[in-house]
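With one protein chain held back, the other chains of the complex are shown just where they sit.
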Amino acid sequence: MKDIQSERDSRRINIQKVGVKTVTYPITVLDKARKQQHTVATVNMYVNLPHRFKGTHMSRFLEILNDFHGEIDINSFPVILRKMKDRLEAEASHLEIEFPYFLDKNGGGRGRSTGHYRCQLHGSLNLEEDLLLTVEVPISIPVVENPPRRLPGSYGRWGHAAVSVRLRHFFWIEDLILSIEEEVESEIAQLLARQRPVISVESLARRVGRCLEGLSAISWFSVTVHNFGDECATFATVSCP
Amino acid sequence: MKDIQSERDSRRINIQKVGVKTVTYPITVLDKARKQQHTVATVNMYVNLPHRFKGTHMSRFLEILNDFHGEIDINSFPVILRKMKDRLEAEASHLEIEFPYFLDKNGGGRGRSTGHYRCQLHGSLNLEEDLLLTVEVPISIPVVENPPRRLPGSYGRWGHAAVSVRLRHFFWIEDLILSIEEEVESEIAQLLARQRPVISVESLARRVGRCLEGLSAISWFSVTVHNFGDECATFATVSCP
Amino acid sequence: MKDIQSERDSRRINIQKVGVKTVTYPITVLDKARKQQHTVATVNMYVNLPHRFKGTHMSRFLEILNDFHGEIDINSFPVILRKMKDRLEAEASHLEIEFPYFLDKNGGGRGRSTGHYRCQLHGSLNLEEDLLLTVEVPISIPVVENPPRRLPGSYGRWGHAAVSVRLRHFFWIEDLILSIEEEVESEIAQLLARQRPVISVESLARRVGRCLEGLSAISWFSVTVHNFGDECATFATVSCP
Partner (left out) sequence: MKDIQSERDSRRINIQKVGVKTVTYPITVLDKARKQQHTVATVNMYVNLPHRFKGTHMSRFLEILNDFHGEIDINSFPVILRKMKDRLEAEASHLEIEFPYFLDKNGGGRGRSTGHYRCQLHGSLNLEEDLLLTVEVPISIPVVENPPRRLPGSYGRWGHAAVSVRLRHFFWIEDLILSIEEEVESEIAQLLARQRPVISVESLARRVGRCLEGLSAISWFSVTVHNFGDECATFATVSCP
């Protein structure tokens, strides 16, 4: 039987991307405190095909995923991308995962608590390799008083900062999250100390941006700060100059 | 050809409910200010079959929906439920719709604005008729100062109150929404005026509950107040004593 | 300082339910093949308070969750519920978790593959203890031919069966899933073999129901079969006679 999938295609319109999407898969990622943590990812895998190919073997994507037994982290990304590119005879390969990342925190008087942060890793391998890490950090606002303090109970969700970075060398996800949180809290405290406090998505985005500029591990960044309002969300984006 | 759908079924296990779900459908609902407003609903329609029936004609649900050209509101609910019960020869009929309800507001210095509220109408007709109206009202918290005021810019989403009521007689959705908003704002102002302000889901739920108790149009209610926190939402529910 | 949360409340309207909702939390559940599997759950925990209480200590819910380090399964449910009831001095306690459950399968010619199934465990402890297990099993339809066979490539999502059960004694989630899948496939094959094949949500729901009736471990069940259509989903529900 002829292999229809890899037969040359005479049709003019070429497939740009082909692959699998929204695979729910248990993974382990690197964790600074506990070495590894178990979580569940939504995975997309796709390739760009050379023009002579008509289609691809979808099952190979899941085979490659199974080969790694879900050990998918910043270190294994390049290896998986290379395997995809080779086994699918592709011009370029792409791997995108999204997962909740759990972080234990010592809440002031609130005892130990576990927060989670939505994270994404988007990698691609063409002639060069590219890896983008995105973390989403919730923002809440303390009560304005002298000194500012938080109300007992939650202040609700003011918004979040979605930060994407390209790295020069390895950097812990938790260190990135904690840097962003620190910067946001410090900016809010300064803004609230003013006579006429205005907390804006613009000022927070710029503040986080300046912080990332100062981190030598980061070669590129983009910061979008969202504020959830009653009728709509407002947002501002800054990125690497 | 024999009509398989209405043929008696000798099998012991009876169908409890059968129908259509998550139909996206444009509807018009009653609007106090503008007589009617256009919105889009998600519709569920289902029936309880008498034991002798094996199945039903799914297409009839959508035919009935089309017959009403999307004019689905508190007044037409009983008519549609009756038609469903009759045409599907059912023991009981159920109609559930969920839709955004738009409300124009005169924002203080912010000019005219359009807010929207998620609403649900759940009706059923068995021996008696029952209609449950649910509205979801967002809650935000002003800054604590002397006097309390809101920060310029949004304070984010503290949470929402989901209120379900059964009515003795017609009552405008906007009047229900405005009553709830007024009650919530007033409770928050009182709580913030205290030496040690604590805004809790319990106190807000109870306050809205007491307000609903005082409205003669309402024969039954349930109030759930949610507070969106960093790690989780907290909630409290009160209902008709 | 007076403890406001546990102070008697003179107000007439009582809190019915109070707790935390949609906590994202890493858990381990029992797994027949591998003893344990790691997954991520969405957790709700709440209690019914005795009338004399005004509110509760929300932080205690998360403390209890942390105490179990995410080892939440059919066996630990009663223990957690008891701890909630005791520590929060409640009349009744409720624990609800929802999580993807992963199941390795030997696909015919397709090699090893990992499927996932949405599962829920809803437990409550009042005077008696109650535990409800729900699994959602996808349904797809093979091509009608003589003999019936599947098209190469996926046939898309015909629908799913959502099955809730109460158990007399321990039963593996995977055994429940596999029983349902077997029953569904066998019913579809029979229906397709007819001269005029009609695959209906009613017949599938009834078939799965009859199968569950025959399993001695199951003391109660409810089956809802959904079919995703172009314009809407249709569904039918059967439950324990």
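Order as written gives the chain letters A, B and C; numbering starts at 1 within each chain.
The criterion applied here is as follows: a residue touches a chain if its C-beta (ideal position, glycine included) is under 8 Å from a C-beta of that chain, and two chains touch if they have at least 3 such contacts.
Because the structure is predicted, anything quoted here is derived from the model rather than measured.
Q: Looking at the whole complex, which visible chains does the left-out chain touch?
A: A, B, C
Q: May I ask which residue of C:39, C:76 or C:200 touches the chain that does not appear here?
A: Spelled out, the listed residue whose C-beta touches the missing chain is C:200.
Q: Based on the whole complex, identify which of A:67, A:86, A:129 or A:231 touches the chain you can't see.
A: The one listed residue touching the chain not shown is A:231.
Q: Across the whole complex, list the residues on chain C that are touched by the chain not included here.
A: 113-116, 138-141, 143-145, 151-159, 196-200, 227-231, 234
Q: Contact with the hidden chain only, please: which chain B residues?
A: 24-26, 37-40, 58-59, 62-63, 66, 100, 102, 110-114, 116, 153
Q: Using the document's contact rule, name the residues of chain A that touch the chain not shown here.
A: 4, 11-24, 43, 46, 54-56, 58, 62, 198, 200-203, 205-206, 209-210, 213, 224, 226, 231-239, 241
We take it that only the chains that are shown with their structure count from here on.
Q: Which chain is most central here if centres come from C-alpha coordinates alone?
A: C
Q: For copies chain A and chain C, work out whether under half or over half of the interface numbers are shared, and give different or same accordingly.
A: Counting which numbers both chains contribute, over half are shared, so the two copies meet through the same residues.
Q: Measuring from the mean C-alpha position of chain B to the mean C-alpha position of chain C, what distance in angstrom results?
A: Computed value for the inter-centroid distance: 26 Å.
Q: Return the distance between the CA-based centres of chain A and chain B, expressed in whole Å.
A: Centre-to-centre distance between chain A and chain B: 36 Å.
Q: So the centre of each chain is just the mean of its C-alpha atoms; given that, what is the distance between chain A and chain C in Å?
A: 30
Q: Could you list which residues of chain A touch at least two other chains?
A: Residues 113-114, 116, 153.
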